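Only one protein chain is missing from this complex, and each of the others stays in its spot.
For subunit A:
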Amino acid sequence: MHLPFENFSTVEDFLENDAFRTWVTKRRPEDQVYWQQWLAQYPEKRDLYEQAVATFLVIQGKQVDLSDQQVRDRKEKILAHIPDSFTVIKPLWQWGRWAAAAAVAGLLIWWQLGNSTIQQLAIFTKKVDQPVPQNLWKTVKNGTGQSLVVLLPDGSSVLLSTGSQLRYAKQTTSNLREVYLQGEGFFEVTKNPVKPFIVYTTNLTTKVLGTSFQVRSFDKETAAYVKVKTGKVSVTPVDSPDKPVLLTKNEQLSLETRTDKVVKRAIIPAKETSSTIVDQQFSFEFTPVPDIFAQLESSYNMPIRYDRQLLSNCTFTGQLNDVPFSEKIRLICLTIESTFEIVDNQVIIHSHGCH
């Protein structure tokens, strides 16, 4: 297996590297696996690595010890000090400018009416009334601070990470399903062998027929990747369009964007506590439906409204790993003889309960 950064020859090379800094600050298990392999491959660089870690820790210094809840409390306190209702107070000169503009406009209208015919004005308004060309693409920007489910017209779903953006066609008339991603998204694609589903990012293009996988490509980051949870996908680096790489279940392809180095490897099974959706299993055996809904709610960050009392006797058995979000809900509803609708970004379950 090939690992980049073999050219690191000074401590500064490490300190200037985004991946290294991310590793030392966040210490994610997947990064640990990566650096473990790196150290095994370049034992002669261990000394440099150790110095770099120590230097970084010293520069960083004592870390702030605040829980998420404490940070939220501080935020609320800040907001509480900010006046709620506000009036936009414009400096006087701005009013003056508006007044001047209004006066000029008035003069112009007077001139128009006086010198030419009303018809000209009519033509002018007619032009404005012409329909704006229908916008065929929809862009979803997620700035909520949490993941957001995007339901695509073909029934596929995307769990869009915060800070990410997705653009897709409102109607699926063409024989391709194409989406453009900036950032990170977990895709669960409805099976349709006739219409391939394609995800474009800055560096990688991913093509599938129906499966689930995660794509990450933030322009700011130096590595982009595709992780496959179920099924098969084909990934093509934008810079080498003739070299598609086929990935199957539990495989991952990453691309070092500066060097264009492509690495394909197996996904290391994450620890039990892992909460990322790629690692989560949706297999159930006589599981109470409210429990499943609770898991789906938290994984997809999508509220599900239902009568807990009514559904307390309902259970579900089966695996829902490779189906989109709304399909998961549909299959559960099917077995418990219920119906559902999605309104205002929440799921509402209509049920008579189980006996």
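We adopt the following convention: a contact is a pair of C-beta atoms (placed from the backbone, for glycine too) under 8 Å apart; a residue touches a chain by one contact, two chains touch by 3 or more; residues count from 1.
Keep in mind that, in the parts below, contacts and distances are computed from a predicted model.
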item: Listed names "Glutathione import ATP-binding protein GsiA", "Spermidine/putrescine ABC transporter permease", "Sigma-70 family RNA polymerase sigma factor" or "Dehydrogenase", matching UniProt entry of the absent chain; value: "Sigma-70 family RNA polymerase sigma factor"
item: Residue among A:Q182, A:T201, A:S254 or A:S299 that touches the chain left out of view; value: A:Q182
item: Touch criterion as defined above, residue of A:T55, A:T202 or A:N301 at the omitted chain; value: A:T55
item: For subunit A, residues in touch with the removed chain; value: 10-12, 15-16, 18, 21, 24, 27, 32, 35-36, 39, 47, 49-51, 53-64, 66, 71-72, 74-79, 81-84, 86, 88, 141-145, 162-165, 182-183, 218, 220
